[in-house]
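Note that one protein chain of the assembly has been removed; the remaining protein chains are unaltered in position.
Moving on to chain A:
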Amino acid sequence: MAAIESTTRLIHFQSLLKPWVPTATAIRWRTRKPNIQRPIPDHYVKARYKAALQPIYPDPLVDMPWFKVCGNILTQKEDEEVGKYEELLAKQFYTRFADSQLIAILHENSFKAHEIIKIKQMLHGHNMQMVFGSRKIATMALANTEFEPVLRLHVGKTAYLCSKDLQVSKLLKFTKKMTSFVLLGGVVQGRLLTRNELQWCSTLPDINMLRAELCSILASSTSQLSQSLTYQQQQLARSLEQHVKQNDEISCGGDS
């Protein structure tokens, strides 16, 4: 009997000792202060989230032309800086071109200073001037102007002989004396000519003479007409003059 009572009491105790989930518990959570300068590594879940939320940027080479995707272009051409002094030189360059009627385009070989002094002495007083300029300055001066085709001849070091007079033969004579300069072509009254064409131009007569000839040709028909109309009167006047002269001679001879 006592044995049965103790076993039932034991069973009651066991039922009390069964594992049970409490309704409320206290936990240690976020009690560690974060180290702002040396933060602890992220929890696995947070690290996964952060990895998935990393920004993704599109490939810059997608939808690019083939020459950009190629990757063989190692050096990028930098934009040339234009200084104020270069702008000034370009302006001067253009004004000299615009003022001249005749320009000889010369390839510049290396020369000594005493040669250029001689050249300047030779050109002095003939309304002629040597114009020097780099390709950059020539491009700045002449691009989008009437002299733009001249830039096609500006390959390497090029100099220009600008003349305000229209005397091609004199220009060619001077260019022949400049040994360090090679004639490439010329600009005559706004027209670009080759070297041979320039030489042909020098053989042409003076333009004023040609203009006079043209005027006379134009006036020739009218002058012919006027001549034919007044021919008879002129003949009469001439023969009367002759008579007068003869009479004078006879009277003078008779008197003496």
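Note that a contact is a pair of C-beta atoms (placed from the backbone, for glycine too) under 8 Å apart; a residue touches a chain by one contact, two chains touch by 3 or more; residues count from 1.
One rule holds for everything that comes next: contacts and distances are computed from a predicted model.
**Student:** Per UniProt, what's the omitted chain called: "Vacuolar protein sorting-associated protein 26", "SEC24 homolog A, COPII coat complex component", "Succinate dehydrogenase assembly factor 4, mitochondrial" or "Large ribosomal subunit protein uL16m"?
**Tutor:** UniProt protein name of the non-displayed chain: "Large ribosomal subunit protein uL16m".
**Student:** Any idea which of A:11, A:36 or A:113 touches the chain not displayed?
**Tutor:** A:36
**Student:** Which residue among A:3, A:26 or A:74 touches the omitted chain?
**Tutor:** Touches the omitted chain: A:74.
**Student:** For chain A, which positions touch the chain that isn't shown here?
**Tutor:** Contacting residues on chain A, toward the hidden partner: 30, 33-37, 39, 43, 45-46, 49-50, 52-58, 74-75, 81-86, 134.
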